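Written out below as C-alpha cells is the structure these notes cover.
Some chains have been omitted; the remaining ones sit where they do in the full complex.
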Amino acid sequence: MNSNKLLSRIEALLFVAGDEGMTVKQLTQYIEVEPMDIEAGLSELQSQYNDDEKRGIALKQLAGTYQLTTKPEVNDTLKKLIENPTNQVLTAASLEVLAIIAYKQPITRAEVENIRGVKSERPIAKLVSRALVQEVGRAEGTGRAILYGTTKEFLNYFGLKSIKELPPLPEEVDQEDDQPTDLFLTKFQETFNQN
Amino acid sequence: MSYEVKLDAFSGPLDLLLHLIHRLEIDIYDIPMSELTEQYIDHIHAMQTLELNEASEYLVMAATLLAIKSRMLIPINEGEIDTAELEVDEADPREELVARLIEYKKYKEAAVQLQELETERGHVFTKAPSDLSEFIPDEQMVLFDQNVNVYDMLSAFQKLMRRKQLRKPLSTRVARQEISVKDQMRSVVKILKNSGGRVMFTQLFEADDKPMLVLTFLTLLELMKRQIVVVEQQNNFDDLSVLLQKEDIEDEFEQIIE
C-alpha cells in the first residue's frame, strides 16, 4: 500500500471512530498492513496536522488510543458554539438519550450507555430534571440499578395520547406476524384448484 | 404446468404485468389481452405463497383483465358502427389499464434511481457529533429546541443506529468480534503464500479461542472444496500439511456472499 493510500485510510478510520478513537492494533486489523506502517503513518499524519495552519484538527494519543480532536488554536470559535446552547450539535445527545429511553423503557443508565457507546449521565440527569424522564423502578440483580422511563410530561411535550402512539421502530414493523397467511392460502388454493 | 413463481419477486399485480409485458415483448400500447390474461393467471396459479394482503389485489387484477378481454371480444360488425363514431364514443377497454401501467412504471424506475443513490451514499460515512458537554456549565445545558417533534426523536434514533453499526466492532471486546469465513480464507491463503505455499496443519490452529478454531476449520473445508488448497499426509500418524494450489483467489470471492 502506498503512503497516500495508507494515510487516507488512517484518517478516515479515526474520523468515524470519533471520540472513541482507535488503537494501533485496531488500525492494523482494518487496514491490513504491519503495525510498523501504521505507526509511521500516524506520526506522519500528526506532523502534517501540526505543520499545516489550514488544518483545524489534530491527532491526539491517549492511553494507547489515537483520536482526532480539534486544535487548541480554534478554541475561541468552539466557545462561540458552546455559548449557543440550543445548537443541535450540543443537544443531539439529549434527544438521542430520550429516544433510547422512550423506545427501550424501562432501561438502566448502563444499558443506555451501552447502546450509545458513550457516558450518558449528564443528559439523563437533565432529562430527569426537566421531568421528561423518571425513575420507574429498580433492575433485578446486584446493584439494583435505577430503571428509567418516560413521564406524562413527555407525552404532553410530544403531543402523544399514550406511549403506544410513538411510531414503531423498524424491527417492530418486521415482527408483525403473517400468521393469517397460511389459513388464507389454503382457501385461496382450494378456490383455484376447483376452477 | 408446475413451475414455481416467487411472489417476493413482484411488488404487486402491476409489477407482475410489467414483467410479463417485458418478457413477452409486448407493445404496452397494444396489449394482446388474451395472451397477457392467460399468462397472468398462469402465474397466479404458480404462486406458492401469497400473502393475505396481496392475494386479493392479484385476484382483482385477474378479474379486471378478464373483463377487458371479454369487452374486446364483443363482435363489431363493420356496417353497424362506423369508425368515426367509434373514435369519439368508444374508448379502448385497455386504455385505463395502460395508463395505470405507465404511471406505475415511472415510479418503479424512480425506485431504481433511489436505490443507486442509496448504494452510493452507503459508501460514505460520518461521525457522531463530538461530546462537548464537559465544556458546558451545568446551568447552561439545554435539552433541545422547543419545536422538536416525535419524528426528530425517531431520526435521532436512526442516526444512532447507523453509527452503532460502525461502532460495534470498535468496542474494546475485540476478541468477540466475528470474522467471516471469507476474511479467514484471505488470511489462511496469506499465511500459505508467506511460507512458500506449504504449512503444517497445526500451524493454522495456533489461536486459542474456540470460535476462531472452528472458523479456521470451516475455512479450510471451504478452501479444499474450492480446490484452492489440498491437505496431505505422508504416512500414518504424520502431521498433516496444507498445500496451496491456486495463487489468485480474488475471483473465488466474487462467488461468495455478495
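Going in written order, the chains are labelled A and B, and every chain counts its residues from 1.
The rule we apply is simple: a residue touches a chain if its C-beta (ideal position, glycine included) is under 8 Å from a C-beta of that chain, and two chains touch if they have at least 3 such contacts.
Remember, predicted model here, so these are calculated numbers, not experimental data.
Chain composition of the whole assembly in this file works out to A x2, B x1.
Note that only the chains that are shown with their structure count from here on.
Between the Cα centres of chain A and chain B there is a gap of 26 Å.
Here chain B touches chain A in the complex through residues 44-45, 49-52, 55, 125-133, 135-136, 138, 140-145, 148-154, 156-157, 159-160, 164, 166-167, 170-171, 174, going by the rule given at the top. Of all residues in chain A, those touching chain B in their complex are 12, 15-20, 22, 25-26, 29, 69-70, 78-79, 81-82, 85-86, 88-96, 98-100, 102-103, 115-118, 122-123, 126-127, 130, 132, 158-160, 166-167, 169, 178, 180-181, 184-185, 188, 192.
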